[in-house]
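Missing here is one protein chain; the remaining ones are kept as they sit in the complex.
Chain naming follows the written order as A and B, and within any one chain the residues start at number 1.
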Amino acid sequence: MTAVAPAPHGTGHRRSRGAPAPAVRTLLRGLPTLPAVVLLAVFLAGPIAYCVYYAFTDMQLTGATGTSFVGFDNFTRAFEDADFLNSVWLTLVFVVGSAVIGQNTLGLALAVLMEKATKPVRSLVNGVVIAAWVLPEVVAGYLMYAFFYDQGSLNSLLDAVGLPQQNWLYTMPILAVCLANVWRGTAFSMMVFTAAVNDVPRELLEAAEMDGAGPWQRLWRVVLPVIRPSILTNLMLITLQTLSVFGLIYTMTRGGPGNKSETLPIFMYQQAFQNSLIGYGTAIALVLLVVGALFSVVYIRLLKLEDD
Amino acid sequence: MAAVATPPAATVERTPVASRSPRGRRVRPGRVAINAVLLAVSVLYVLPLLWMVLASVSDTNSFRLQWPSSLTFDNFDAVLNVDTTYRPMLNSLLLCGFGTAATVVASVLCAYPLSRYRSRVRRPFLYTILFSTGLPITAVMIPVYSMFVQVNLIDSMPGTTLFLAASALPFGIWLMKNFMDGVPVVLEEAARIDGANTMQVLWRVVLPLMRPGVVVVTIFTFIGMWGNFFVPFILLLSPEKLPASVSVFTFLSAHDQTQYGQLSAFSLLYSLPVVLLYLLLARKLGGGFALGGALKG
Partner (left out) sequence: MRVRLVTAAAFTAATALAVTGCGSGSSGSSAKSIKVVYWQNLDSTNKLQATFLASMVKQFTQANPGTKVTLVPVTASENDYYTKIQLMMRSPATAPDLVYEDTALINSDIAGGYLKPLDSYTAKWADWAQYADAAKGAVSGAADGKVYGVPDNTDTRGIWYNKQLFQKAGITVPWQPKTWADVLTAARTIKAKLPDVTPLNLYTGTAGGEASSMQGFEMLLYGTPAGDKSLYDASQKKWVVGGKGFKDALDFVHTVYNQGLGPAKEQALGANFGTTVGTELLPQGKLAMDIDGSWMPNNWSSSAAKPWTEWQSVMGTAAMPTQNGQAPGRTSMSGGWAWSVPAKAKNPDLAWKFLSTTLQTKANSATWNARNATIAVRKDVAADPTYLKAVPTNKFFTELVADTHYRPGLPAYNQVSTAIQKAMESVTTGQASVDKAAETFDNDVKAAVGDDKTAEGTS
């Protein structure tokens, strides 16, 4: 936990100047957090608390006036609902496929390769990858829809190089949305890794080279271990971001055909707003939060191991 | 936060890639292959973008990538009017502009104590913030609506702006805090000895050193807000207050089988502000790699 290292300095210094009593001091120090804390408390914490309450009720947007407490009914219902389990599975596929494997690996690969590429190529890759990331989610979804569409660009491309075509959005929608998310989100990982790779001490690499290590070995034995914390931090962030992806999938497939690309955010939206089952929908949102927390705990654990 | 394990001093003054002496000078054989691979990836990345640009100026409606037989600006003509483009874009700029400003200011202020002082609430607070970055905002919209009605903020642009700002805060604070960890405390202490108070230290010493961080948070926040459809749709009632994200979404739902040209033209116009913002700010970052500063371990 090197991050907290500065704290003692600050403390020692202030005390020595005969600052106010500790309690008052703590409060004064906390003062700058006030705008953020108020915003978060009023606009997020309050509604989230309500959501937690809703998740244990049978609240409906229409169809019934009363709302009554139903305990864990929504959760037991969820775990008996084949569609819900399907969504959990697809969410895992989506997160692992598009974020943990897709964005993370491609981002790392691009960062490593770009180090060795000529400058124009580097600028080009950097430009186009970031352009895809900067686009609004809905627009990205629309472009990916057009790209994977049966009569779209991808199939023209496959046709041109003589590979078999596929009706992507129909036969393998979850793959299509995963690839779309890789297309859209890799820039983030690429930027993180570019900076990290850039910081690998050159002496280490040179020493490895002296010892006769080839490029692969240098990557495997030197670069990866050094940037391990970056990888884990990146994984945590992209996992959390990917878990709540809604607009991209919704514009591309709406979770269909059938429920073949219905991840948890889409399922939640459909239950809460299409079926007006607010209670059930928010219970699903809570499950989603728990899934995110579980992933984060794993990453944080791994990072801690690193520290100790 | 465990995620930021490197000693802070090493982080900030890192110059971007461009200025590094090329380490690969001696590694030649693979270079052609590497360039080729990267070019292939770029092509895959460019195709969808190219399609949008071509479709917007083409008179033939097709999902296939094809060179337009003749150039036309009819598609732009069709969408460039007050109802479809100008007013929603202006609303978007107001909502996202002020929202981003609020998020950035609040997260800078909030990040400072989090980065500098030890406290019992610090860790739980940071974890809570981190987890809430994965919160699907759609889930909380029902209670938010009820609350907005009660406090009479419904159909109010400032109210919606504040909510957008709040929902972007967790990620903003988290990033900002990590950037701030990279600013050496030593520099602050000098200023403190000269009698500067916390705000002065923050403004004169810390912020100038973490400008890349502020830029990154700004870009992130703005991009996220610009694309947010559901929040303004629920919280704003009057049609004339709705931002472009709502119109692009309804446009998409209405025409997904037809009029790709107009849709592409509109998508292009709609993406323009974020791209411009990025280009404008990324320049200040010297290449756009500053993000790594906050996130490398």
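Brief remarks on what is shown
Going forward, a contact is a pair of C-beta atoms (placed from the backbone, for glycine too) under 8 Å apart; a residue touches a chain by one contact, two chains touch by 3 or more.
In this text the structure is predicted, and so the values were computed from the model without any measurement.
Looking at B:34, B:139, B:153 or B:173, the residue that reaches the missing chain in the full complex is B:153. Listed residues A:42, A:100, A:158 or A:213: the one in touch with the omitted chain is A:42. Only one of B:40, B:121 or B:276 touches the absent chain when the whole complex is considered: B:121.
Although one chain is not displayed, chain A still touches it through residues 26-27, 30, 33-34, 37-38, 41-42, 60-65, 77, 81-82, 150, 167, 169-170, 254, 256-260, 273-277. Residues 83-84, 119-121, 142, 145-146, 149-155, 233-234, 237-239, 246, 250-251, 253-258 of chain B touch the missing chain (whole complex, contact as defined above).
Definition applied: only the chains that are shown with their structure count from here on.
We define each chain's centre as the mean of its Cα atoms; on that basis chain A and chain B are separated by 14 Å. Interface residues of chain A facing chain B in the complex, by the touch rule stated above, are 1-11, 13, 26, 29-37, 39-40, 42-44, 46-48, 50-51, 54, 61, 110, 113-118, 121-122, 124-126, 128-139, 141-147, 149, 151-154, 156-157, 183, 188, 191-196, 198-199, 202, 205, 215, 227-234, 236-237, 239-241, 243-244, 246-247, 251, 265, 268-269, 272-273, 278, 281-282, 285, 288-289, 292-293, 296, 300, 303-304, 306-307.
Against chain A, the residues of chain B that register as touching in their complex are 1-8, 10, 14, 16-17, 20, 23-24, 27, 30-31, 34-35, 37-39, 41-42, 44-49, 51-52, 55, 62-65, 102, 105-107, 109-110, 112-119, 127, 130-140, 142-144, 146-147, 162-163, 165-167, 169-170, 173, 181, 185, 189, 192, 198-199, 202, 219, 223, 226-227, 229-230, 245, 248-249, 252, 256, 260, 263, 267, 270-271, 274-275, 278, 282, 287-293, 295-297.
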